[in-house]
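My structure is below; once you've seen it, I'll send some questions.
Only one protein chain is missing; all other protein chains are in place.
Take a look at subunit A:
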Amino acid sequence: MPNKAMPNETPVEQVPVHVDHLIVNGELAAENAWCVSYDEETLPEQRPAFVPLALWQANQEDAELAPLLTSDTALNTELAAEVSKATAIAVDFPAFTDGRGYTIARLLRERYGYSGEVRAVGDVLVDQLEYMRRCGFTAMALRDDQHPEDALRALSFISVRYQPDVEERQALFERRLSADK
């Protein structure tokens, strides 16, 4: 099946994230220890680090490593059970228009019951955060050029949810019915 990732210009080197570009549970993070490395061959020196899935699989005994899932990761029970051992999982957005990461997060949370941190990394923009949160991301590392203060505002614009999501388990039609009773 032709399902290549977006044209891939992902840097091979590790990407640090400024503290004020990391949002955890709806607030600017006070610290950000994790770095993200896209290098598929070599482990980064800095720890803790998100590293490509295969590299993480080969070094699972290192508790300071966590898996970085590409947007075309096909999650299944086996893989989910494996990555669930990690304290955190990063999902990459190679382009902000690549919506596969939302599905990955929902599956991790809702289908496979993963309860550690799920972090969005890569092309993460202010106006996506709300959807990301609803899909189960607890941490979002904004792209460098994004304004953190815009991000916090963007998280609070829409309060209505028709669909059930990771935070709100009932569809609005159900909540309306119970309110009527």
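The rule is short, and it goes like this: contacts are C-beta pairs under 8 Å (C-beta built on N, C-alpha and C of every residue); 3 or more make two chains touch, one makes a residue touch a chain; residues count from 1.
The criterion applied here is as follows: contacts and distances are computed from a predicted model.
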Listed names "Nitrite/sulfite reductase", "Histidine kinase", "Copper-exporting P-type ATPase" or "Hemin ABC transporter permease component", matching UniProt entry of the absent chain: "Nitrite/sulfite reductase"
Where the missing chain touches subunit A, by residue: 1-7, 74, 96-100, 102-103, 106, 111, 125-128, 130-132, 134-135, 145, 147, 150, 153-154, 157-165, 169-174, 176-177
